[in-house]
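Can you keep this structure in mind? I'll have questions shortly.
Complex shown without one protein chain; remaining protein chains in place.
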Amino acid sequence: MNMTDINSATVTAPARGQGEVILDLQNISLRFGGVKALTDISFNVREHEIRSIIGPNGAGKSSMLNVINGVYHPQEGRIHFRGEERRKMEPQVAAAQGIARTFQNIALFKGMSVLDNIMTGRNLKMKCNLFQHALFWGRAQKEEIEHRIKVEEVIDFLEIQGIRHTPVGRLPYGLQKRVELGRALAAEPELLLLDEPMAGMNVEEKQDMCRFILDVNDQFGTTIVLIEHDMGVVMDISDRVVVLDYGRKIGDGAPDEVKNNPDVIAAYLGTSH
Amino acid sequence: MFYRENGQFKASYVEDLRIFKVTQDRVAVLALVAIAVLLVPMLASDYLLRAVLIPFLILSLAAIGLNILVGYCGQISLGTGAFMAVGAYAAWNIGVRIPEVPLLVQILLGGLCATAVGVVFGIPSLRLRGLYLAVSTLAAQFFLDWAFLRIPALTNHSASGSVSVGTLSFFGLPLESAWQKYLFCLGFVVVFAVIAKNLVRTTTGRQWMAIRDMDIAAGVIGIRPAYAKLTAFAVSSFIVGVSGALWGFMHLGAWEPLAFSLDRSFQLLFMIIIGGLGSIVGSFFGAAFIVLLPIVLTNVPALFGLPLSVDTAVHLEHIIFGSLIVIFLIAEPHGLARLWSIGREKLRLWPFPY
Partner (left out) sequence: MGFFIETLLGGLMTGVLYALIGLGFVLIFKASGVFNFAQGAMVLVAALAMARFSAWAIELTGSMLFGNVIAFFMSVAFMIALAIAIERLVLRHLVNQELTTLLMATLGITYVLDGLGQTVFGSSVYTIDVGMPKEPLFLFQDVFEGGILLNPDDLIAALVGAALVAALALLFQYTKVGRALRAVADDHQAAQSVGIPLGRIWVVVWSVAGVVALVAGIVWGSKLGVQFSLSTVALRALPVVILGGLTSVPGAILGGLIIGVGEKLSEVYLGSFVGGGIEVWFAYALALLVLLVRPEGLFGEKHIDRV
C-alpha cells in the first residue's frame, strides 16, 4: 500500500471478505488476577475485510484489541499474524509490524498540536537520529519535510486542514476522534484496530466517520477490526462480525447470520440462558 | 501595529518549519543576540555582568536542560543540583589531572559525565512514575551530595569537597574579566538553546511529548518508552552538567558540594514552573525571574527607607516563590511563556479587536 495513491484509488487487494487470513487467534484466554476477561476465544481476520467485534458492555471487546496489539498478554492461546506465530510482544513491536489502533477513550497527546499528533504516527518510518535532529540540517530537515507531505495527505483525507496547528486538547470530541484516526492512518498500517470510533457522536459525525472508515478500507486496502455499539453501522459496513459476551465468543459470521443467532439475541435482550 | 504577518505567506515546508515564523520575530531575535554580543559587554558594569547576567545565562541553560526532562518528557526530577555538581566536579577533575585538556573540552566532558550519571539514575524511570520517580531523583541528590563530600578521590583529596579553579583561558584568549566570561557563557547558551529547540520540534521531541502526554498510547504507535525516557535523561543531564561546569568555573570560581544542594534543584524546578513547562523561551523567563527577585527584594525596600534584614529578605523570597508556584500551577500552568505568547497574539491584532 502506498499513500501517494490516495487520489487514484487503485485497489489491488482481493475482494472483501475473501482474502487470506492475516490474523488468526486461537483459544485466547486472558485473566487479571482472578477476573477472567477473555475465555477461550478463537477467530480470524481476513485481508482487506472489515471485521467487527460486538457485545454488551464488559464483554471483553477492548481487551481483545489490547491482546491483538500487545498491550495485554494472554495467559493462554496462540496468535498468528501474517502466518507467523507471535510470542509475547510489546505494543511497539506490533506497531512496527503494521498494526495501528485508536482507543475507546481518546488517547491523543493533549499537549501537542493536531499536526504533531499525526506526525507521531510516522514515528516508526523516520530514521534520523538524535544528533541529526539536534542540528536539524540536511537529512533531518529533508526527512521532516518528506513526512510532513505524507501527513498533509492524511490531513486532507480527513478534512481537518483548518485545525492543523490547534492543540488537540481544545478540539471538540468528534474532531479528536478524527485526529486519532489520522494518527493511526499516518503509520500506513496493514491492520487498523478501531475501538468505538463513533461512540458519543451525533448522526452527521457518525456518517462522516463511516465514510472515512469505508474509504480507508477501499482506497488503501487496509484491513479493519472495528468495535462498535451502533448495530445499524455494524450491520451496514462489516463483512463479518464476531460477538462476545462475558468474555466468551457466542457468535461469528456474516451480519445477517449473526443477527438471527439465538444466543446473540439472548445476550442483547437479556434473556436468561 | 508593526507586528503583522500579513503578506508573509509560507510557500514551502522549509518556511513553515522555521523556529521564528514571523519576519518581525526573526529580526527581533537577531537584534537581541547582536545587542547581547556587542553592546552588553561594552556598556554593562562589572557588577551587572557578575551578579546578574552571568548567573542568568547559566541558570537559563540549566533550566533548558531541566525543561527537556520535566516539561517535554514529563519525568519529574528533584536531583538537578546533583547533576550540575557532577558536571562541575568532573570538569574540574579533568582539568586538575590532565592540565593539557582545553577548557571547552573540559566543560563538554563534564557534561558527558553528567550524562552518564543522569542515565544511570534515569533507569528507575522505566519502572517508576511521578512521585516515585521524584524519590529516585532525590536519592541521586542525596547520594551525590554525600559522595562529593565524603569520597576524597572524587575531589582530589581536597577537604570536604571544596575546590577552586585557577586562571582560565579559551584557546589562548584570557577568560579573566567579567565580560569575557559573559561572552563565553553566552556562546554556550545560544548554541544549546538552538540545539534544544531543534530537538523538541522534531521526532525526538515529539517522542518525549508523547511519553509525557500518554505513555501507553505512545507505545501503541511504536515509540519505545525506554528509549524516549533515557534520551530525555541523557540530553537533559548533558545540558545540566555543562551548566554546572559553567556555574563552577565562570560564576563561582571556588565551590563546595553545598553549592549544588537540594535547594538548587528546587530553585531550578521553580524556574521552569514559573517560566513555563515545555517551553525553551520560558526557561529564560524563569531564570531571569529567579535571578532578579532577590536583587529587587534587597534593593527596592531600601529605596523606600525600609531596608529588610537578610533573614527577612530570604524568608520573603521563599514566600513569594512558593506563592507564585501555586498561583502559576492554578492559573497558568504554562507559565510566563504562555503569558508572553498571549501578549504576542494580542500584539499581532492590535489596534484592531480581531
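Going in written order, the chains are labelled A and B, and every chain counts its residues from 1.
We adopt the following convention: a residue touches a chain if its C-beta (ideal position, glycine included) is under 8 Å from a C-beta of that chain, and two chains touch if they have at least 3 such contacts.
Keep in mind it's a predicted model, so treat the numbers as computed, not measured.
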Option touching the unshown chain, where B:A11, B:L131 or B:L303 are the choices: B:L131
Residue among B:L43, B:I216 or B:I342 that touches the chain left out of view: B:I216
Contact residue for the chain not shown (choose from B:L109, B:A196 or B:I273): B:I273
Touching the absent chain when the full complex is considered, from A:A107, A:M126, A:A140 or A:V168: A:A107
Residues from subunit B at the interface with the omitted partner, ascending: 74, 76, 124, 127-128, 130-132, 134-136, 138-139, 142-143, 145-146, 149-152, 216-217, 262, 266, 269-270, 273, 311-312, 314-319, 321-326, 329-330, 333
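Here, only the chains that are shown with their structure count from here on.
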Whole-Å separation of chain centres (CA-atom averages), subunit A against subunit B: 41
List of subunit A residues in touch with subunit B within their complex: 69, 71, 90-92, 94-96, 100-101, 103, 107-112, 116, 119-121, 123-124, 126, 128, 130, 133-136, 140-141, 144-145, 148-149, 183-184, 187
Residue ranges of subunit B touching subunit A (in the complex, touch as defined): 13-14, 16-17, 195, 198-199, 201-207, 209-210, 212-214, 216-224, 231, 235, 278
